[in-house]
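Below you will find the structure I want to go over with you.
One protein chain is absent from this view; the other protein chains keep their places.
For clarity, chains are labelled A and B in written order, and residue numbers in each chain start from 1.
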Amino acid sequence: MIDWLQIISNAAQEIISPTTAAYALAALGLAIHFGFTGLLNFGQAGFMMLGAYGYAIATLTLGWPVWAAILTGVVASIVFALILGIPTLRLRADYLAIVTIAAAEIVRLLFTTNTWVEVTGSANGLQGYKGGFAALNPIPPGTYGFGPWVYNEYDWWVRIFGWGLVAIAAFITWRLFKSPWGRVIKGIREDEDAVRALGKNVYFYKMQSLILGGVFGALAGMIFILPRAVVPSNYQTSLTFFIYAILLLGGAATVFGPIIGSVIFWVLLSFFSGFIARAVEVGWLPFLTNVQAGQLRFILVGITIMLIVIYRPQGIFGNRKELAFVK
Amino acid sequence: MAHVASRPLTRRAPRRLAAVLLAGLVSVLTLSIAAPAAANEVGLDEYDFKVSGLVELADEPLADVLLVIEGGGFRVEVESGQDGRWAVGVPERGDFTVTLDENTLPAGIAVIDENLEQPNVRTITVGQSGSAVANFFIGQGERNTTSLFDQVIERLLNGLNFGLLLALAAIGLSLVFGTTGLSNFAHAELITFGGLMTLLFGVTFGLPVWLAIPIALILSAALGFFNDAALWKPLRKKGVGLIPMMIVSIGLSLAVRYIFQLFVGGDTQQLPGATDTTLSIGLFGLSWIDVASMGVSVIVLLGVAYFLLRTRIGKATRAVSDNPSLAAASGIDVDRVIRIVWFMAGGLAGLSGILWAYFRPGVSWDMGFQILLLTFAAVTLGGLGTAFGALIGALIVGLFVELSTLIIPSDMKYVGALVILILVLLVRPQGILGRKERIG
Partner (left out) sequence: MSSSAGAQGAPIKSTGLHIGEPAPGVKKVDPIIIANNITRTFGGLTAVQVEHLEIPRGAITALIGPNGAGKTTLFNLLTGFDKPDTGEWTFDGQGISGIPAFKVARKGQVRTFQLTKALGLLTVLDNMKLGAKGQSGESLARALFPWVWRKQEAEIEARAIDLLSRFKLDSKKDDYAASLSGGQRKLLEMARALMSQPSLVMLDEPMAGVNPALTQSLLDHILDLKSEGMTVLFVEHDMHMVRHIADWVVVMAEGRVVAEGDPHEVMSNPAVIDAYLGSHHDEDLGDLDTGVMTAIKELADDDAADNKH
């Protein structure tokens, strides 16, 4: 018999999982880039990677305290945004897409190569950087929670930190897009020349947007690595595509869209994977092996992206009238 | 796949039916490509902790090296994969020894380290993080050192070979972009499909190579055509914008890639003759297959050039690719041109996949995706929408990728090409042969 309780319980845990928070924050950053400004940034995985490695390397190789390590990741992402933005923000949208993918891949290759293995750990990545963060934990040791949500003090600390960051980022984003700055950005998304003709320095605004969304991505990368290790193969282009799936699902130009989208995405994915895995075990799907069941997730994500963009591009919370990328 | 808006069923039903049958047939056939056991990853799903590593010889990954991991009464064997990597699951934390079986190293090579008594044995500890790493970076050993000149020529020829097969993929991508405006991320899967079909017919069904390849090419061309007929054309008719279409292609690419993995597994398999060392010419590290690959590429590219320059349809294709609305206004049947372009793009991509399978060497589920970015780089470099630009861009990328290994480590060779792409876009955003756009 299929253990429905286990499947549902696993899925429910995804609601507050730090991975969900990380993806939500990364998607929020991408919402600023793509949803609000119209920048086709396909390198968000690169920003996450820089945040993750910035934090880990600062902690392990340089021995810096937590706040300095966080700052390192943030500064790295700002530098990356500048390097990306200065040449490309003058280019057309699809050029930006290709350049950002290329840049993110370059970053990944640089971290995977064996040339700097002492610092980067190359393909095996880095571990053992969690000590500083764990030491800041105000929760006394023990196990807390109820129902499916029972964790120890470290796991709770990670969740509080992660979702706290998401809340702050969401508030900042919400404030910004109700302001005149947000108005300029939304104008740029639709027609740069019109906004230029009104005396706004379009290039500068795009750069600010790129940096802000990139910093969110870097912080997301840091949340992402707190419950696991830094492994470069996690930051391939498919990561960016997953974030896009979440963003489009929730609503590209909204604040709640990325967050709720991430929750729904991970809950459904967990439920679906769990169900398929159990079904294979129990023999309901005799033509699939366990490994193949795991691949169904990706197929599902791919098809979901296609369907959303074709039939409901504004996602769950978006407003069709405000969508700039649907012409 | 996306559900197409309802149309009069009478006319489209037979074509749809044929397409579905074809797809079904290919799927069932592909299922029979046996996925071999993954030799370089053992027990990762069974156990919570992990020991992994990399085996390299003089900075190049070394495959098929046997390693034995033992500890706490547990013992497991694993072989390094094509990329030199291996990983095993272990049941608990603690100390483990990783022993490299020197009998599985190439002749005349041993692990040498003055500081260790037994350099081919490593002791590691799986601690808090739950995983541990043991790498073996083996030095020069008894390798034949080739002169710099020879190395340059060898890489030049490799670069040419790679650039030519990349050009086949790039031209299709560029023409699709020029005629329909679509930046097709799923082009990667058209490339992979060529390799997979050749594997299916040439290895699984055992047909001779000279039969398997043409069959694979025909199927690839058909898939390209099917792509447009079933998905892109309905979306264009629906008036979907270019950016949503690009995102749809990303979703499609993701889905199809993992469908491929579903059928053929995660490992790399070889096409007939790919690793046959008897085919070596002995000159510059080339084999007859490399020569044949370059020859085929050149012939096909000449054929494409002739088509575009001399035939009426070819000229119409160039016109549509340059300016679709103007071409339509001058009476060219744009829909027909687009159909032909997709047919060509599918076939060329399939051929590119086959040659790529012989070059890597190996067929895997994501082989197309691995060179997708380089293909985009080639197209952008040369100028989006121009076929000849794609050719030039591909050659530049191919040569750069291979020649750059003289200076930078080989696992970073794609970085060079990507950096070139970014630099060219800075200086000349429209690419080498592209046209500049006007405001107003």
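The working rule: contacts are C-beta pairs under 8 Å (C-beta built on N, C-alpha and C of every residue); 3 or more make two chains touch, one makes a residue touch a chain.
Not measured: the values here are computed from a predicted model.
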Sole contact to the chain not displayed, among A:200, A:228, A:297 or A:312: A:200
Of A:3, A:190 or A:281, the residue in touch with the unshown chain: A:190
Options A:64, A:154, A:181 or A:271, residue touching the unrepresented chain: A:181
Chain A residues touching the omitted chain (full complex): 172, 175-176, 178-184, 186-187, 189-191, 193-202, 208, 212, 321-324
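The definition used in the following text is that only the chains that are shown with their structure count from here on.
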Cα-centroid distance, chain A relative to chain B, in whole angstrom: 27
Residue ranges of chain A in contact with chain B within the complex: 40, 87-88, 90-95, 97-99, 101-103, 105-106, 109-110, 112-115, 117, 121-124, 127-128, 193, 229, 237-238, 241, 244-245, 248, 290-292, 295-296, 298-307, 309-310, 313, 325-327
Residue ranges of chain B touching chain A (in the complex, touch as defined): 1-2, 45, 52-54, 56, 59, 85, 127-131, 133, 135, 137, 183, 235, 238, 240-244, 246-248, 250-259, 261-262, 265-266, 373, 376-377, 380, 384, 409, 411-412, 414-415, 418-419, 421-422, 425-426, 429, 437, 439
